[in-house]
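Okay, handing you the structure first.
Missing here: one protein chain of the complex. Every other protein chain is in place.
Up next is chain A:
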């Protein structure tokens, strides 16, 4: 009797200890999650510049690294910062080189995108990113039209319809537009086409694509830019069409409208360049020397 009681007690004690250990582990992982979140929150704060010289070097596996004086640049999670090609490395190095007394992380879009691709802070795979990106197709900016005022209705038709025609021809899909709050009914086949197309990009390019889509709030405009049908300036203008229309009526406010526009342009341009550079595979083939 006593023995069985002791045995029971022991077992209970073990389970208690186990659950405590489990709890501590969970707390620890929560703390590290918070730390991770904090190092990403750093992006809005400024830091003193701690280096003079920026250079790039080619490390293992042909990947490019950024050197600040003699130190190697690392990602917020502590990984070594590496990019796949020279052009991307130079774009990032130029951002670090351009900083004056303080590091303004909110102006370093290329660095931020590389960090996101390297660290993958939200721990998503390709499929999850594609699904998240395609969600924007259902509420695409240029699918939603207004009924009034007539000036804006006409503006939307004149500016957005050519892009819509272009994408429907380019990908051989049906999208359509609507002025109802529910938006247009987009056929499953269209989504499947875009899903397959997105799947052809690598992880880095997808990170950039999703970034641009969330900035412009439009899958269609993003594809227009990635396929080089639109320039960044055009895409940003089309994305902000209603705002531009209201500005014409009510006047431009520099500290709100211009500020937003330049920020959107900078982010969109960075994302587009990132997609192009990350999916680029230009190799230089040299002719063999003949004796």
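Note that a contact is a pair of C-beta atoms (placed from the backbone, for glycine too) under 8 Å apart; a residue touches a chain by one contact, two chains touch by 3 or more; residues count from 1.
Following the convention adopted for this analysis, contacts and distances are computed from a predicted model.
Enquirer: So which of "Protein FMC1 homolog", "tRNA-splicing endonuclease subunit Sen34", "Cysteine desulfurase" or "Inner nuclear membrane protein Man1" is the UniProt name of the chain that got left out?
Expert: "Protein FMC1 homolog"
Enquirer: Would you indicate which residue among A:58, A:185, A:231 or A:248 is in contact with the undisplayed chain?
Expert: Per the contact definition at the top, the residue touching the missing chain is A:231.
Enquirer: Who touches the missing chain here, A:86, A:154 or A:192?
Expert: Among A:86, A:154 or A:192, only A:86 touches the chain that is not shown.
Enquirer: Among A:107, A:122, A:157 or A:199, which residue is in contact with the omitted chain in the full complex?
Expert: Answering carefully, the residue with contact to the hidden chain is A:107.
Enquirer: Pick out the residues on chain A that sit against the missing chain.
Expert: 55-56, 86-87, 90-91, 93-94, 97-98, 104, 107, 109-110, 228, 231-233, 254-255, 258-259, 262-263, 265-266, 269-270, 272-273, 276-277
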